[in-house]
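Of the protein chains in this complex, one is absent; all others appear in place.
Per-chain numbering from 1; labels A, B and C assigned in written order.
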Amino acid sequence: MASPTAILLVSCPDQKGLVAKLANFIYANGGNILHADQHCDPEAGLFLSRLEWELEGFNLPRDIIGPAFNAIAQPLGATWQLSFSDDVPRLSIWVSHQDHCLLDLLWRHQAGEFKAEIPLIISNHSTLKPIADQFGIDFHHIPITKDSKAEQEQTQLALLQQYGIHLVVLAKYMQVLSPNFLKTYSQVINIHHSFLPAFMGANPYQRAYQRGVKIIGATAHYVTSDLDEGPIIEQDVVRISHRDDVKELIRKGKDMERIVLARAVRLHLQSRTLVYGNRTVVFG
Amino acid sequence: MASPTAILLVSCPDQKGLVAKLANFIYANGGNILHADQHCDPEAGLFLSRLEWELEGFNLPRDIIGPAFNAIAQPLGATWQLSFSDDVPRLSIWVSHQDHCLLDLLWRHQAGEFKAEIPLIISNHSTLKPIADQFGIDFHHIPITKDSKAEQEQTQLALLQQYGIHLVVLAKYMQVLSPNFLKTYSQVINIHHSFLPAFMGANPYQRAYQRGVKIIGATAHYVTSDLDEGPIIEQDVVRISHRDDVKELIRKGKDMERIVLARAVRLHLQSRTLVYGNRTVVFG
Amino acid sequence: MASPTAILLVSCPDQKGLVAKLANFIYANGGNILHADQHCDPEAGLFLSRLEWELEGFNLPRDIIGPAFNAIAQPLGATWQLSFSDDVPRLSIWVSHQDHCLLDLLWRHQAGEFKAEIPLIISNHSTLKPIADQFGIDFHHIPITKDSKAEQEQTQLALLQQYGIHLVVLAKYMQVLSPNFLKTYSQVINIHHSFLPAFMGANPYQRAYQRGVKIIGATAHYVTSDLDEGPIIEQDVVRISHRDDVKELIRKGKDMERIVLARAVRLHLQSRTLVYGNRTVVFG
Partner (left out) sequence: MASPTAILLVSCPDQKGLVAKLANFIYANGGNILHADQHCDPEAGLFLSRLEWELEGFNLPRDIIGPAFNAIAQPLGATWQLSFSDDVPRLSIWVSHQDHCLLDLLWRHQAGEFKAEIPLIISNHSTLKPIADQFGIDFHHIPITKDSKAEQEQTQLALLQQYGIHLVVLAKYMQVLSPNFLKTYSQVINIHHSFLPAFMGANPYQRAYQRGVKIIGATAHYVTSDLDEGPIIEQDVVRISHRDDVKELIRKGKDMERIVLARAVRLHLQSRTLVYGNRTVVFG
């Protein structure tokens, strides 16, 4: 097995010497950089970077890396995030009735594609409880009505805290999270069943059919309080024809939803995504 | 060379025996069907078909085929359109400042990809006159202002009639055709530089950049009086990343615009497109 | 639910009147054609067609359709195949160690994407028995060595007969079927983990990496005695970069394998594939 690595995601106002400063921090402490990728957005005046280096031979103990780097980051006005390749983030998957994205994520998890634990499934319906049982994952049925929503979101938030969840994945969870919820908990990835910004909102496949498009798609994005407007992580598309009715669009679209959501979750878990404004940098 | 063929596009309310009736019409007159494709839209209750058969050995002279077929079509309530593979439709290409779609169409025409004549280029600017000159095509500079538009559209319509134009191709013509114009002349294909219905209207690349999408596209559609809402003929997409600024989106998008517009024009010229409602059937 | 339909796949030497004859057969017996698609291969002098019509209102009972059609087919020198949309073909899935294609097929089956029964899984290893158990499918572990192969293939053939299997799907079954086996049983679809004919044979991902290709793919094909040379049903590809090592190619390739194999199985089950020579016509 590869030895563990440290990963830094950094963004700060652009200025001379940033690459050198970051690289020197690692080199001076005996680290071997495996990947270093940066991006400058000249319009935003931003420098964004991802650095990954081997912990073996690195002189700083894990719990000191953060504070030590902060001494460099602060004068640069940088925000940053440190993770380790052997971290095992805890995921919660939220669903409603449809199982394809849930099953796909669970299989991939089983197949080792995700370095994560999945201790908690939440649903506004009980339909998919048997899948949770089969995989030995706690399932919480939390029905949502207009009236109960505010209260139920408190229950959801309590569960996220109780289970120590680092990322919520909305895998065809057909409910909108309130701005209040997102103020408390914001690490949420959603899969939208259209090629955003086309067909925002409800029933995208029906509307794609009505519009007579020749290609449909799916979009994985971070959730913000603006519905279907959050930073896009990944998109993909599939060709359709006049022979495909709405049912066929849904069937073909499912494959895109599965693949696009899985890619987005994996990119996030590998600390390859950096959000700024309403955009993402995806370090390939 | 292949011998000439006749092509029928038919749409009518669905009922039993339609395929047999159409095929019998051709067989009874000694024709050999090369391609026969049908589509039923159960929701719309419509039958749509494209038939292509060899004229060699067909007993009806060309000018009798239409009237003869009409005797079959009328009781079925069918609308239909007859063309011949050796027809040479006359195209007019309309442009503004950008040359890539125009050049691409002219090259493909030169390379024999389109069975058509291109006797007329119209532009609201004089920028691309040299290209028209180089290819020996008449170029009419018809500037458009808000005030002059109604009048200038009359000039345009007169030219279409004078040149006997069967299809207008808006190859990055950055003007909207008025409902009045379209009432008089409706055979118009446009290329829109986005993956419709995403980014309808102006500046799609800037807006795609702002939205942070990971894929951009282009859409060729028939023009209707609802801007960017006409029946879609063809779409295609290309992947982008955070490294692509607006200028790069425009550059990458150009390739899609060229390819998608050319495919749509070719499909139309081969009588492979059938419009119903706001949709197209594209017979492959 | 849609009412049941009959589907005819026909191929015969091309001649005038074939579409009419086929359509008339259906119309004369009161059938309503839902889909009719034909293809002529002028080089091979072949006419190939797929016809689907509603059984409701059709005058011939099911068991008479075949004999009745044969009276038409024989003088045309046609080979044909009749099926019904409510047929439930019986599939056997064959695997070795890898589970992704198996799981994907079983999930799609559960989701109603395949009209079929899957009563039998065969493997040369016992690794995937728990999945068979979980889905309640009989699992037969039939180890293969060079010496035992001939004998074990007899066991396999006996099982296919015993279970009444209509289609064998090699879902990452890492053994070659002998010409003898294929002489007895030839309805076999395989998924090859490369974009055939690139990287035929073993270890395609390793070889793709060595060659430094920028795109990898997967190919579903009917199995013939020429390894990796059978008629291709479906292919798809995914882009890779220099950052992808062999392990990543395998991971990305799995998604293609799953999707391409599932599409091919579905096309076959819907009687949309017609083999001639070493090619397929896929009626969309």
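Keep this in mind: a residue touches a chain if its C-beta (ideal position, glycine included) is under 8 Å from a C-beta of that chain, and two chains touch if they have at least 3 such contacts.
Predicted model only: the values in this text are computed from it and were never measured.
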Contacting the left-out chain in the complete assembly, out of C:L82, C:L157, C:M174 or C:V282: C:V282
Contact partner of the left-out chain, one of C:A68, C:A111, C:L182 or C:A198: C:A198
Absent-chain interface as seen on subunit C, which is shown: 39, 41, 43, 195-199, 210-215, 217, 231-237, 241-243, 245, 278-282, 284
Hidden partner interface residues of subunit B, rising order: 99-100, 103, 107, 111, 113, 134, 241, 243, 251, 255, 259, 284
Where the missing chain touches subunit A, by residue: 15-21, 23-24, 26-28, 30-40, 57, 239, 284
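Just so we're on the same page, only the chains that are shown with their structure count from here on.
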Cα-centroid distance, subunit A relative to subunit B, in whole angstrom: 41
Junction residues of subunit B, two or more chains touched: 39, 284
